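Just passing along the structure, written as structure tokens.
Incomplete set of chains, arranged as in the complex.
We call the chains A, B, C and D, going by the order they appear; numbering starts again at 1 in every chain.
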Amino acid sequence: MEQERDVEAVIGDCAVYETGLRSSTRLPMQQAAQAARRTDGFVWIGLQNPTAEDVLKVAQEFRLPPLAVEDAIKARQRPKLEIYEDEHVWFMVLRPVRYVDREEIVEVEEIALFVGEHFLVSVRHGDNDVLTRVRRELDAGKLEASQRGPIAVLHRVADLIVDEYALVAAAIEDDIAEIEQQVFGEREADHTERIYKLKREVLEFRRAVLPLGEPVLKLMSGAGALAGIDKGARKYFRDVHDHIMRVTDEIERQDSLLSDVLQANVARLSVTQNDVAMRQNEDMRKISAWAAIGLAPTAIAGVYGMNFEHMPELGWKYGYLYALALIASISVGLWALFKRNDWL
Amino acid sequence: MEQERDVEAVIGDCAVYETGLRSSTRLPMQQAAQAARRTDGFVWIGLQNPTAEDVLKVAQEFRLPPLAVEDAIKARQRPKLEIYEDEHVWFMVLRPVRYVDREEIVEVEEIALFVGEHFLVSVRHGDNDVLTRVRRELDAGKLEASQRGPIAVLHRVADLIVDEYALVAAAIEDDIAEIEQQVFGEREADHTERIYKLKREVLEFRRAVLPLGEPVLKLMSGAGALAGIDKGARKYFRDVHDHIMRVTDEIERQDSLLSDVLQANVARLSVTQNDVAMRQNEDMRKISAWAAIGLAPTAIAGVYGMNFEHMPELGWKYGYLYALALIASISVGLWALFKRNDWL
Amino acid sequence: MEQERDVEAVIGDCAVYETGLRSSTRLPMQQAAQAARRTDGFVWIGLQNPTAEDVLKVAQEFRLPPLAVEDAIKARQRPKLEIYEDEHVWFMVLRPVRYVDREEIVEVEEIALFVGEHFLVSVRHGDNDVLTRVRRELDAGKLEASQRGPIAVLHRVADLIVDEYALVAAAIEDDIAEIEQQVFGEREADHTERIYKLKREVLEFRRAVLPLGEPVLKLMSGAGALAGIDKGARKYFRDVHDHIMRVTDEIERQDSLLSDVLQANVARLSVTQNDVAMRQNEDMRKISAWAAIGLAPTAIAGVYGMNFEHMPELGWKYGYLYALALIASISVGLWALFKRNDWL
Amino acid sequence: MEQERDVEAVIGDCAVYETGLRSSTRLPMQQAAQAARRTDGFVWIGLQNPTAEDVLKVAQEFRLPPLAVEDAIKARQRPKLEIYEDEHVWFMVLRPVRYVDREEIVEVEEIALFVGEHFLVSVRHGDNDVLTRVRRELDAGKLEASQRGPIAVLHRVADLIVDEYALVAAAIEDDIAEIEQQVFGEREADHTERIYKLKREVLEFRRAVLPLGEPVLKLMSGAGALAGIDKGARKYFRDVHDHIMRVTDEIERQDSLLSDVLQANVARLSVTQNDVAMRQNEDMRKISAWAAIGLAPTAIAGVYGMNFEHMPELGWKYGYLYALALIASISVGLWALFKRNDWL
């Protein structure tokens, strides 16, 4: 009894749906499992961040395949679709993604769905609201495809998650554009870290999206064990597949762009830094040249400051003027010479 | 009534074509839909930058598949071909491309085509004139393949768009050649930004072209649901496919070339900048060496400027000459020494 | 007899298992081979670091295929699965991996398994404890799948090894995070060696994991010669395959991240080093400028130290003050000039 | 009549071949077309750099498929093979290649071949002599395979062109070896431009060769519409395919080598330039150290050149010697100090 209550605590909602409409209020889990065996419609029970025991209890009631249950308990699965023919259950793992723009971080969460003929068990890790939104649409009778039962829900969930992928890709696109402006605009900064970290997030993002292509392709083509999906449903998954392909294209392109921009950043930085070094070198050359010019007067004055008894110039009437003129002309001469050599 | 007029405003033209010739003047949309049901030929209705409601109205009349309609409303789809068997409609998305040479930007627009047995609905986003040109050819009876109905139009549109791809590829080729000349010609400039941005456009371009290969291949091989295409039409799509492959080859090559040229640019820049630095260093070395030579006279003159009472040289008759000679010979000696060390 | 004892020394354990439970104590090898021919269950004989002769003796008793035996003797095989139809034996090579965190080294060991209808011969190179753990589970009746015989053991061994792969991948992930912090944190160090060596280990790791995907896929799909595997077992291998795919994804991503971080490291280093060089250059410029300023007093003092007979300033009453003022004003003037030029 | 003569002007040769031997002199085009309809052998008409009208006239006579004709008129096609089943015509485009060693340029030309049951129309753009050589062999009865009709000619043309590919690859190989010697030999030059340009030509070359692999594979395996090729002919195409694969391998390797050598070139250059900079820096250090040593005598001499009334040293008998000794010892002291610091 007490244990039961525990499971109920992690159940977001739980109801029977018939001919596409909600036909019950919130049910306790065990009643739901019984209803699933009787109804022509289906029961949807939604678990939110359940513990392993919670999942196991529900699994027992709905006779879910143990291996799939294990995967639903551990988060961080690859997106995938598994058909358990004996148990007549499909197991799908989806990875909703959110982009935290301020930190430029891609947050990946996880949703596991068990799809039976007359029930749907959803397990959510994280606080993604996709399931809540689909439930609300279903309750409001707005889910156009609701006649088709649990698969319609599966489709809608995948659809919304893939729509979010497009938003994330667009947000990353914006950040790349911003980085480009920075790299080719303000020249003296180093954007290596930002580029690298965004690239890392793009890789993370790709890991959530890429492996989803194959299972959705299977759903869309309805091959093999999936022959049961009617053509109408398949068409809808084709749409989802199309969106995944588009996002995948974008991710590959963004990954490639970020590699290029990293290279461009390094090139720009090295150009900028070399420019600074050159200007510094030029300054040094000028200062040294001026100092060299300054040495001339000192040397000449030194000569006429010698104490030899016999230095004819010292007795000249205009000796001093002559010395000053000598100093001036040598300095100017050096200046002209250095100027010609482009040292000044 | 008023609403009707709205749709008419975004309809470029709308007419019935029979045995390859235009057999009607411009029709209002609803009459066109009725004509499509009666004619042995086909009706072509062309929408230009329609709103969502415009498209939905036309979709209702022609019973177009809802998912495809949704895609036709939202622009920025991947090029693709979808077969809606139940509605007997093909849906194709094409992405015409234009190269704005002055800004080195690839502009991608979008054309969506619904092809039924007896109608063709074209939806154009942007101001691309391919559809207008095909319509004009058709009206003038010049469209050689016009006996084959809507597929002939589809082929011709794809054909013209892919021809434009070739022009864009050629224009990019020219810009790459120009960049190459700059990189290996004028040595002191940094072409990183231009190369990067052109690379980015090439990636954009590739995204418009690459995914088109597969649907056209399907049209060309006429497999599966496309078995309906007669062999004659297939041959034409083979031609289009061939052009796409050629453009794809070019794009891959250009992408690869731009990567190489970016690397070459960096290498050239670093070589050039190092050359400048070396020349600067050499100048510094020379200036410093001259300054060091200039120090010798100062030091010697300083010595003979000391005031000791007993300095025999001071009393010499030719002491002054001797001092000057000493200064000269030491200076020349240093100069020779520095010369030998390659410091001058 | 004496020889027999040799083989026994490298046999870890050897027992008969029936209906999933151990039904014998440790048996000598030859009795085990006989038991394998009679039992409905199976015999598991485990060799630990055996010599070639040891393996050959066991191979003879159990009629193992010679080529596979050769591979089991030589370590350093690729992970693989071989079906020997004539001998009704499967041969699987697995490569357990351990991460020595302190040295950041991936240690790869090897396990070879011969799976017959009623026996299992395991050959272990290295001191990996996976086989011991599986044996213990089996002995304790804890191996849920033990009804299915040797294949269940094969599955469990693969399962544990692949679980270890995940741990290794996580440990590498931690080291990458640490490297990232270092690269973007403490700026003056060179992390090239650490990054390179970790990359090398990731390549080593990938070589152990990647080739395993295909044989497990075969086991999972039960195609061709593997049709004998019942559906239940296949499901379990699907789980293993799923884990391999996940680890493979991680490895590819880590390899790619390490390439990026190596590039980022070089970029950061060059930026840091250039910063230091710039500061050094600036210091040089300042020192040189101060020295150039210091030359002025020397030159002026030198002029007034000349010994000309007619130097009017020398007789001035405030000549000395005037000279000092001249020196001061020229020095200040130069200082102001250099300041304006940003040389100080 | 006059028009006819125009076509004749671009026809290299035109004759009937029966049982592998030339059975006619040069025929005018229209007679050739008639002969093609009657003969058991085949007619080969060769056009050299024809205008569009020339090709169209021939196409009309031989009923060539319009789309293929269009491709034969426009040069710069991808290498390809197209089967026109209705017209019983194969259309093949081949791209002979020549390497202009002096300029290190790959020149790509084009040959289009229409192969019917009893005719062969060859269209040559550029001045490649492969067709002439094949014709000469055929006329001389040397073409071993000539019993098999037009396909034998097609094979021989492809064979010779692919042989030329091997020569081009070898010539490029030589240039790469030369570049390697330069990069690792003479250290101060920048080979970026040469490497880049050769890489560009390799890409051009690859574009001519790579797409040929697939059509020749089809000819070799004789699948589908090509079932008509007898086994003997297939064997010959296998040989051609083999050569293409070999050249393709080489091209990939050369492309990869050039990437590596570009990187090595940059590394070498930066090492060389840094060596130069270091030597320059060392020179500067030496010069500056010498100048610093030179300052000591000046300073000491300056002190004893001061005019204080009370300077005991000035009156010393050996004051002057003492001063000189002081100067000498300080200078030597500094020299020793600098030497110890490795500044000299």
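As a convention for this text, contacts are C-beta pairs under 8 Å (C-beta built on N, C-alpha and C of every residue); 3 or more make two chains touch, one makes a residue touch a chain.
Only a predicted model underlies this, so the values are computations on that prediction, with no experimental measurement involved.
Colleague: Report the copy count for the entire assembly; 4 chains are displayed in place.
Modeller: 5
Basically, only the chains that are shown with their structure count from here on.
Colleague: Same or different interface residues for subunit A and subunit C, judged by whether over half of the residue numbers are used by both?
Modeller: different
Colleague: Return the chain whose centre of C-alpha atoms lies at maximal distance from the corresponding centre of subunit B.
Modeller: It is C.
Colleague: Going by the contact rule already set, what residues in subunit C reach two or more other chains?
Modeller: 305
Colleague: Would you pull the subunit D residues touching subunit B in the complex into a rising list?
Modeller: Going by the criterion above, the answer is residues 65, 67, 70-71, 77-78, 80, 82, 84-86, 190, 192-193, 195-196, 199-200, 203, 207, 211, 259, 262, 265-266, 269-270, 273, 276-277, 280-281, 283-284, 286-288, 290-291, 294-295, 297-298, 300-302, 304-307, 311, 313-320, 323-324, 327.
Colleague: Once bound in the complex, which stretches of subunit A touch subunit B?
Modeller: 180, 184, 231, 235-236, 238-239, 242, 245-246, 249, 253, 256-257, 260-261, 263-264, 266-268, 270-271, 274, 277-278, 281-282, 284-285, 288-289, 291-292, 295-296, 298-299, 302-303, 305-312, 338, 341-343
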